[in-house]
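Omission of a single protein chain aside, the complex is shown with its protein chains in their original locations.
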């Protein structure tokens, strides 16, 4: 239990790394939205393995099929099921893992919890599971754009110590897609790619930080006190594989400022709109969007799977060593970008519908 | 919508800063647990205002009443309602706020979302709302301790740049409660208190980091892929007022390590148990507890309410200035400690019951 | 777990028959709705004991207090907590029940499930729990009326074999309240009252059927396939104490017709609206409201508590006899009417908000 997400736009993902396939059921999508497999495939291709030399060489086309919920190119309002078959399942790479637990992986904890696991690849803990999220996120993005012009742009902000300079107001998808590491700071991107190349050769791995900005988010999204917008975003991001931290706006660095330095003062802009002069809040105050850019960051640890030999234990309780043979990413960040964007889109879209449900009703009727 | 939390142990909080009171309904509590108002009051007293010179002087006894769900000192398995009346409601302090939005507060966003708000105190956005959480957390702690011997200890890890040294394995509630800033590092605590005193005199505020450790957590808690244990913890913490960031284990600093440096290698301990030599995972791998200490950190921004004059706008769209008169905390951290502990306890307890539901059934019947 | 109901307008009830009180937390109410304790009290008074000679003589004013969520007479959009204190708790009436299980009551099953129960009155299984539902229903009714002009009228359709004749299009609250049995057929009402009087003197009890009609329900409410409108109504009604059956439209009698006799043919009315010539569907087709009157019926069994001696067993497993001494209703139907109306209102209101969430969004944006 735990594979569903969202209250009004609810997704349920399924599937393991090796087996019949992976996918998602999306329930609660507004009807009459135009959507095609092509649009979904675009996002899946950003996520798929084998897309460049700095990601895992596993070969998967990740071709999606819409099974239900769309008729003649438009959503029906009924559940949209999307299926992606597994292809390049080299189970033999994982023979050693049938008995040995990979350090900092989910092998041992799945075994402890369920008393059983699919030992080929990561099973359910594989990042292949995020295919369903990314597919659903493509639809959520389109709803958000159609309804409110919301733009979501994610990118690699840091790889290890290398930090990019990015303008939240102007960064575009094109900037992000202009290089294989998905960092819109071209100069920094080069260094990042070189570093990943180097680490890959060392049979080691590195991590970093993905930042995502959402622009044009309507004021009023977020449901205090538990379903605050940043709380649901935090859950969404911390449910991604390999994430270790989440922050919004000023985040951890904000703890070094005083209140008078940190507070976002208000002013009235040319159109009479209430705005803030700074955005240390990251677009959310009191759990509710304030119309400024929503800006969050997610920390991803270095990939757990590495070629170097490590100490570990067997399922039977024997100490041993393991050097991973499976294909894996030296750095998950480039492929994490579309995942983070998808989760951002799903949270915002769910809250847009929730806002519409509670407050849209009253907008029309209660003075 | 959004004031309920948890799937099997579900809490629903209610109440505003000024008005009839605040409280919580706890549904799903296991029956026959011994619990008393005294035990709940102990935690509420750790949270209440006026407890020391470094917190807000607002006078509230925060005396709790158990309305239902407990009979002759034991839980009935039915909903436990707990009510705390509001007392020291000096609404006149807030007259200015009827028209002026406090910077980095929820005034403007509540107004934008609901088109109405209770302008006395923070209304629903007040930290008084957390009374319900802390009361419920007291019960969750007792379940966890009774069922599995789980210990939860939270403390102030950092105030601004001042960082405490704390041993995760040995820190106790007594250590934490030994000083008014709730930092178990006595030397650092003195400096923290001095700094808060100084900031208070400057009519300013500061923030910091609360760390919480949960010991003896059974292996197997957490429900991938969306209800991973760290994901639910992140949501829980980011739903607290003033929180800006969340991390587990190595967190953001973990992004500076390589995989070979970061991975937690396994070994077999003297009792034949699978353990990790390090704990950069923070007690959770693949979204499931692994039996090591669960260690998380939450960043709290400097209190938004300050005595210094700031630029802001009125509800009617006029630019103006505001210097807060209401009583407020120069630093929320000391009072945030019991809140963070409560949310940790609620998440762990909910997942303990969920584990019992799905896997406890199979433990008895499926080989 | 199980004391919450609704997805967007969610209520959580609490409280036992004897103890601090009973009440409800209502989360998700649209903001800026005008509501007062007077309006809620009106519905509670229809439900309260001691209101006439044919109901239980227990004396309870059932005076409600709004604890939170309402400011200056308008809803804030935050949780509305309503509390009713218990007053006339004559626990001594129940001494015998500390050890003896009342036949067809919940005593034995609560004991089996929880291993503990509050043996005074029905505890949580008491009909006092429905106070929270009726209070919340008063608010839901007002939303429905304000947003869509929905009218909900419930009444006693049958007492034992006595069946009333009622016109669904014209029956009013005034008709229902014109007599103490709440049957709008005045002639039949007299007979019903006489029958209840007779049964009461015999220390026995009787049951019957409540029918409720909802008029002016917008087309489009209901969420296939599991949250079909009739499915949620069925759950709502079967969660009421003493209910044994539910039907919509033609119901069980509809199984005696052929398809050609049963189908509701369509026509176009004077305003160009699609209507049905008959309404065997009861206002719902395929789980979605079609704009016709929604008509449901709920069967209530004869009150389980009777003064006549019955065979039963003790908690310790001894066979014995019991003749109830507690005050009780000879027939629950008159007091069940406001409960059934409340549950109808809560379901319709929840689905109105849900419709608004999913389809209201698209109405504005997707052609």
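Labels for the chains are A, B and C, by order of writing; each one numbers its residues from 1.
Here, a contact is a pair of C-beta atoms (placed from the backbone, for glycine too) under 8 Å apart; a residue touches a chain by one contact, two chains touch by 3 or more.
Predicted, not measured: the structure shown is a model, and the values here were computed from it.
Student: Which one, A:4, A:63 or A:203, makes contact with the chain that was left out?
Tutor: A:4
Student: With the full complex in mind, choose from C:5, C:71 or C:155 the residue touching the hidden chain.
Tutor: Residue touching the absent chain, from the options given: C:5.
Student: With the missing chain put back, one of C:85, C:168, C:280 or C:327 would touch it. Which one?
Tutor: Residue touching the absent chain, from the options given: C:280.
Student: Considering the whole complex rather than only what is displayed, give the residues of chain C touching the chain that is not shown.
Tutor: Missing-chain contacts on chain C: residues 1-5, 7, 13, 101, 103-110, 112-115, 124-125, 129, 158, 160-161, 199, 204-209, 219-228, 230-239, 241, 243-252, 254-268, 272, 274, 276-277, 280-282, 284-291, 299-306, 308, 310-313, 317-319, 354-355, 357-359, 362-363.
Student: Footprint of the hidden chain on chain B, which residues?
Tutor: 7-8, 28-34, 74, 77-78, 143, 146-147, 224, 352-354, 356-362, 364-367
Student: What does the interface between chain A and the hidden chain look like in terms of residue numbers?
Tutor: 1-4, 8-10, 12-16, 19-23, 25, 27-28, 31-32, 65-69, 71, 74-81, 83, 113-118, 123-124
Following the convention adopted for this analysis, only the chains that are shown with their structure count from here on.
Student: Distance between chain A and chain B based on Cα centroids, please, to the nearest Å.
Tutor: 26
Student: Would you kindly tell me how far, in whole Å, the mean C-alpha position of chain C lies from that of chain B?
Tutor: 38
Student: Of all the residues in chain B, which ones touch at least 2 other chains?
Tutor: 1-4, 13, 113-115, 124
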